[in-house]
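Notes follow the structure.
Here the complex is missing a single protein chain, while all its other protein chains stay put.
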Amino acid sequence: MSEYKPLKFNVPEPTGRPGDQPDFTYVQIPEAGSVRRPEIDVPATDIKDLATTMIRVMNTAGDAVGPWAEDIPDEALLNGLKAMLRTRAFDERMMTLQRQGKTSFYMKCTGEEAIAIGHKAALMKGDMNFPTYRQQGLLLSTDYPIVDMICQILSNEKDPLKGRQLPILYSARSHDYFTVSGNLGTQFIHAVGWAMASAIKGDTKISSAWIGDGSTAENDFHSALVNASVYKPPVIFNIVNNQWAISSFRGIAGGDKATFAERAHGYDIPSLRVDGNDFLAVFAASRWAAERARRGFGPTLIEWVTYRVAPHSTSDDPSKYRPKEESDAWPLGDPVLRLKNHLIARELWSDERHKQAESEYDEEIRVATKEAESYGVMGAGSSPKDMFEAVFEDLPPHLREQRQKMGV
Amino acid sequence: MSEYKPLKFNVPEPTGRPGDQPDFTYVQIPEAGSVRRPEIDVPATDIKDLATTMIRVMNTAGDAVGPWAEDIPDEALLNGLKAMLRTRAFDERMMTLQRQGKTSFYMKCTGEEAIAIGHKAALMKGDMNFPTYRQQGLLLSTDYPIVDMICQILSNEKDPLKGRQLPILYSARSHDYFTVSGNLGTQFIHAVGWAMASAIKGDTKISSAWIGDGSTAENDFHSALVNASVYKPPVIFNIVNNQWAISSFRGIAGGDKATFAERAHGYDIPSLRVDGNDFLAVFAASRWAAERARRGFGPTLIEWVTYRVAPHSTSDDPSKYRPKEESDAWPLGDPVLRLKNHLIARELWSDERHKQAESEYDEEIRVATKEAESYGVMGAGSSPKDMFEAVFEDLPPHLREQRQKMGV
Amino acid sequence: MPQMSMIEAIRDAMDVKMAADENVVVFGEDVGYFGGVFRCTHGLQQKYGTNRVFDTPINESGIVGSAIGMAAYGLRPCVEIQFADYIYPAYDQIVSEAARLRYRSGEQFTAPITIRTPVGGGIFGGQTHSQSPESLFTHIAGVKSVIPSNPYDAKGLLIAAIEDPDPVIVFEPKRLYNGPFDGHHDRPASNWSKHPLGDVPEGHYTVEIGKATTFREGEDVTILTYGTMVYVAEAAVNETGINAEIIDLRSLLPLDVDAIVKSVEKTGRCMVLHEATQTSGFGAELAAQVQERCFYHLESPVVRVAGYDTPYPHAQEWDYFPGPARVGRELKAMMETV
Partner (left out) sequence: MPQMSMIEAIRDAMDVKMAADENVVVFGEDVGYFGGVFRCTHGLQQKYGTNRVFDTPINESGIVGSAIGMAAYGLRPCVEIQFADYIYPAYDQIVSEAARLRYRSGEQFTAPITIRTPVGGGIFGGQTHSQSPESLFTHIAGVKSVIPSNPYDAKGLLIAAIEDPDPVIVFEPKRLYNGPFDGHHDRPASNWSKHPLGDVPEGHYTVEIGKATTFREGEDVTILTYGTMVYVAEAAVNETGINAEIIDLRSLLPLDVDAIVKSVEKTGRCMVLHEATQTSGFGAELAAQVQERCFYHLESPVVRVAGYDTPYPHAQEWDYFPGPARVGRELKAMMETV
């Protein structure tokens, strides 16, 4: 046996850093329509191949093709596109608010809009989402009051969360939107618990858990999958793989060689890997998983392949760690443009209507922002009294004492 | 679309409970020699099949067959058998000590001896093991002083751990045996860190991490696999699947449908599933993984399929939760008998020598026990002064004060 | 009235609540078929089925995390962490999630969960079966912490915890499961069947969270304590003849400040006594509050008697454990201070 050579320490590197040309050759993109669509009662072991391919429905011509091309009502598609436009308009306006110093912090979902919005469209009222901070589409595709969202962002007197929580960490039980945690990954197991409860009660509600590629590294990713593996509750695990976690690329989460979708297999949980910029694919895969869950066939994990076009947050500058042009080079395109083209191809939409819709949402959000600002910005209007409330249902003596001492 | 039926909550059940006949039909046992043996530089994706089968070398006739049948020196095999006998003798004697009230607690590894002992034989001096409480074979197959082990169990004046740690949670750096934690799963990531350090330093040492089937559910199982997935350090992950975790069967850890070996795939880590009661298979698989690690090809996960013949610990009574005859019905047999038969078939061993060896080890351990007992039992002989030492390297003022006040 | 051990009382509390409220579910490691390593859930799965009483993976974060999700759904999970020494993997879920859910969600989501966990030493269990981590939770805004010292309180507090709209941790002093224990480990163990506090009413009753009880009335010094140490304090009092008032706090957060102040104002001296390591133990909070609130009544400093600041040792358990001799010595010393 030969001598052993010194071991080497391996630290994976992304395909590009500032100054480099973007290189997305690692993204293997199968033809739209080429991936099979199994029955919803399929065992996990029979669809392992679906974790390493990519389910896509829209082809380059904008047509919906293949077995995942569902019969979606026109209305639903139009709503999807509109919600994406609305979300994009919202994100832009909120960035402006932050730059104006009216809020401290904001996070955009640019380029990822199809995922939350397409998924939400496939769920039913009462199905609870356990989102991260980048699923504003779950709210913006519903009738949840935009003014309330902005008031939360401004932490003003009408903030539904009374100034207690950071901007964008919304909570909207009425709209099946679980309170967003600032701690990564913790909500994944909450979604499992929620789904277990639905099964325990013999209800038909399902839950949908959200996590980023980077955050799959957190330990509660495992607690969620282990429990789902054991109790087979009606939960959908959504991994939004937008390639980056602040400055770390997906390889630092172990997602370079194996796909995130493959994580499910060791837990006997079926998984799909889906083009997250393809609204039709998002909707179809979500409906499949939701139906599977609701019919009692248990959890599904879906890896949504997408790209974080925006900076991580308003505190971040991605030009420090990735090629400037990377987002333009992203091979799966812009979800808004792609659905727009599809709808135009189906003669349900036009460039004019698109422009018009853009300015409508811009206007809607401008007006809502104006109203929200009138209730205060940057925490103004919040009440110190609220600080002591809701720690417990009833104010315990020591908090009453502290509040009294403060004189509020 | 039809109405949805109420969801059902799924709690997996083992194939037998007290009063039932044992049922091991779920254990699929391929013929010895039937599983292929890939090269050590194989990518994880190319050997996924090895995670759902079972590598076996000894056939029913006691012959070593197939590609995993290695050329093992006779001496190594004889040492392996002897170490297993020694371990079994040790376990029996320690149980007696516990029943005599000389120690509070003991845990046997009966039926699982081949795993730690065969694995250790495949490692080199300087390769660190990060064991759980059931790998006493890692020490008992070496020249680690038995008296020291018993003194640790008795927590007496010669306890190398000075009475500070529970019985059996040994620590033996000199013998590449990391301090055993009472907290499950935590050591898995330590092993990864250790292996990362070896790679960072450009050394050739590897590490070997140990965990039980039940404990794979702990979150640090994930932290270990994620980090191994990223940095590809020279670590072997050993999962000892002995079917039970106290009263919970492997299904409560999510190991009923998917195998534990399959957990590795989502992390791009190759894995093997091995008959843990087949000493030859244990040695061969361990050598494969160790060579792979040491040659810079990174981590391997091995699921060792075995059965916990013993109660969980001296505090446990398995007849409360599993069929009484289950251990007799275990289809992979007794590792000691199987290696014995193999060695007899190879004319290296005989019934007489076996009996003789049994009584030799019995005697060795009897004598060692007697010596150890002379240093005190059940904590006798420990020094209260030691209680304050080794919290930090230097005694800080507050501990000095506390010790002084105690007057020691 | 039925006579119950603390284990039986705890089991009975869950039984009463499960019978009355179908949203109460019980789970944890080995709590289902087997009924728990301390047998606290014995028989419950048989009675209520696997839908409501079940085994979990060995993943404490998952136990608490899934309980939070269930609670958000509307259930009332009562979970077991097998030993408090194993609660740390669940620490993030308790601190960052359960404790803050109500606050951060504008009360849209709450976490009415109960976490039962055995604490304390005296069973020769070494560093991983003996810890008393209560002060790591009293520092966290949004969780309540209680610790009963007898079967009656154990049942009443556990029912109150399950009914509480917020997360409650019930620390169960494992050394008291079968009988009161005064620290004299070398004497025969006594059991609850011979003790008045082993009288446990059938059916529903609660012990209010946030209320202490005077375990022994006295005039000369107040001993603030809880759990196993209540009996150690009693033994020390009997052995020294010092007429101490022993307050069994029962609830650490919220704390019964009125009961504490009343007693210390009467006695003018105060000892705080617990098993947990001293530095930043709950005794620090008690000492701080007593001197804040009763400064002008104090004739001598508040004295803390607590575990030494080391990991819980194994062989040296009875040197480590703050037993009646040590407590008695400290009591005498403080009575001599003027």
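Worth pointing out:
Think of it as A, B and C in the order they're written, each chain with its own count starting at 1.
The criterion applied here is as follows: a contact is a pair of C-beta atoms (placed from the backbone, for glycine too) under 8 Å apart; a residue touches a chain by one contact, two chains touch by 3 or more.
Not measured: the values here are computed from a predicted model.
Taking the full assembly into account, the omitted chain touches A, B, C.
Across C:G120, C:G281 or C:G328, the single residue that touches the chain missing here is C:G281.
Considering the whole complex, the residue from A:G80, A:G118, A:P234 or A:G254 that touches the absent chain is A:G254. The residue touching the chain not shown here, chosen from B:F9, B:F178, B:W210 or B:F297, is B:F178. From the options B:M84, B:V192, B:A217 or B:A264, the residue with contact to the chain not on display is B:V192. Taking the whole complex into account, chain C touches the unshown chain at residues 85, 88-89, 91-92, 95-96, 99-100, 103-104, 127-128, 135-136, 138-142, 253, 276-277, 279-285, 287-288, 291-293, 295, 298, 300-304, 309-311.
Although one chain is not drawn, its touching partners on chain A can still be listed: residues 9, 11, 17, 104, 155-156, 159, 162-167, 169, 181-185, 214-215, 217-220, 245-248, 252-254, 315, 320-321, 379, 382-384, 386-388, 391, 398-399, 402-403, 406, 408. Against the chain not displayed here, chain B makes contact via residues 128, 130, 160-162, 164-165, 169, 171-173, 178-179, 181, 183, 186, 189-198, 200-201, 207, 219-220, 222-224, 226-227, 230, 390-393, 396-398.
By definition in this document, only the chains that are shown with their structure count from here on.
Chain A and chain C have centres, each the mean of its CA atoms, that are 41 Å apart. Separation between the centroids of chain B and chain C, computed from CA atoms only, is 36 Å. Annotation for chain A: residues 196, 198, 200, 219-220, 222-223, 226, 230 touch two or more other chains. The multi-chain contact residues of chain C, meaning those touching 2 or more other chains, are 51, 56-57, 59, 61-62.
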